[in-house]
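To keep things clear, I will list the structure first and then write my remarks on it.
The other protein chains are all here in position, but one chain of the complex has been omitted.
Take a look at chain A:
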Amino acid sequence: MGKIQYMRLKGSQNLRLRLLLSTLSTTPIIIEDIRAEATWPGLRPYEVSFLRLLEKISDDCRVEINETGTSLKYKPGIVMGGRHLVHDCGTTRSIGYFLEPLILLGLFAKKPLTIRLKGITNDSKDPCVDTFRSTTLPMLKQFGVPSEGLELKIESRGVPPLGGGEVVLSVPIIQDSLKAITWIDEGMVKRIRGHTFSTKVSVQFENIMIHAARGIFNSFLPDVHIFTDHKAGQQAGNSPGYGISLVAETTSGCYISADTSVSYAQGKEEGELEEEKQELSPPEDVGIKIANILLAEIEQGGVVDSTHQGLLFLLCALCPQDVSKVRVGKLSPYGIGVLRHIRDFLGVKFVIKPDPSTETVILKCVGCGLKNLSRKIS
């Protein structure tokens, strides 16, 4: 019953990742110097919101933040899950920021998790909820996550700056552990699907985006379907905006995605000044840009896009003590950060081998053998 050994970390980088890994590995952490030098020191509202979310879904987790918010002490509890939870994510960061760690925590919870998240559903910084639904959830199935009970329902949309969107995420628990995978066959792109949305603007915006994106894809393959989702009234949230999310599905079941959305900026303090200057890009440009990004992702190769690298590595590391082997395009900085943190928290190291012929990277690891310990046996 001795003193709690805290793991000491510094800086604000990858805060949610650290908290996530700390919870999964039940390692208490202390993070110091969180933006200590910055003009606005301390934790950001979305980080605090994430901490609140953690408190909501787990039992007996303790969070201590000092006065300035520059240091944080976190002692994880047991992830409880449960139904009918509601969390307001705020409007500083989109729901995508919260979804990624939440889905992993939900897998290792005591009871299946169903939570309603309110806030911004689409913005340009984080993966949007459409992408999450079309790409991330199928990815989890590769690791043996039961597909029933795993879903994300978009009730209404909200874009920055005022948000007002609502999604319902439900995650099943895994019975014992994940399944190690060998996933190096990226296959060929057989179809491209997509979603566009518009809130409080004309539906014409969507049509223009679709037209522009299709124009790019026409030279590659004919099977392109992009669905429109025009929201109005209550479901459209509080701000006007529009956006697009594209997914390329390959013959081997990989999903590669790209997305963005356009709306007025979030930050008010700088927004006041720059509002005149800031030109929102026209829908045509947005369509072309996202199509190009998608093609760039496809060119890069790998079984996931660069956005999902981190999640992929995390899932691999959480597998039982078998070898997982995955192929990704070039490592994203976030992916590298994830790899480092995995080593620190879970003690899992990846063998990273470049594959020169395809300009991709093959990663291998032996999972840490995490089991769903909080589950109750009957």
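Going forward, a residue touches a chain if its C-beta (ideal position, glycine included) is under 8 Å from a C-beta of that chain, and two chains touch if they have at least 3 such contacts; residues count from 1.
Here is the rule we go by: contacts and distances are computed from a predicted model.
Which protein name, taken from UniProt, belongs to the chain you can't see among "small monomeric GTPase", "Geranylgeranyl transferase type-2 subunit beta", "Bms1-type G domain-containing protein" or "Ribosomal RNA-processing protein 42"?
"Bms1-type G domain-containing protein"
Tell me which residue among A:Leu72, A:Ile120 or A:Leu370 touches the hidden chain in the full complex.
A:Leu370
Given the full complex, what residues of chain A touch the hidden partner chain?
1, 10-17, 25-26, 33-35, 37-38, 47, 59-60, 77-78, 97, 100, 110, 125-127, 180, 182, 184-190, 216, 219-222, 251, 289, 291-293, 295-296, 298-301, 306-311, 320-323, 325, 327, 329-337, 339-340, 343, 346-347, 349-362, 364-366, 368-371, 373-377
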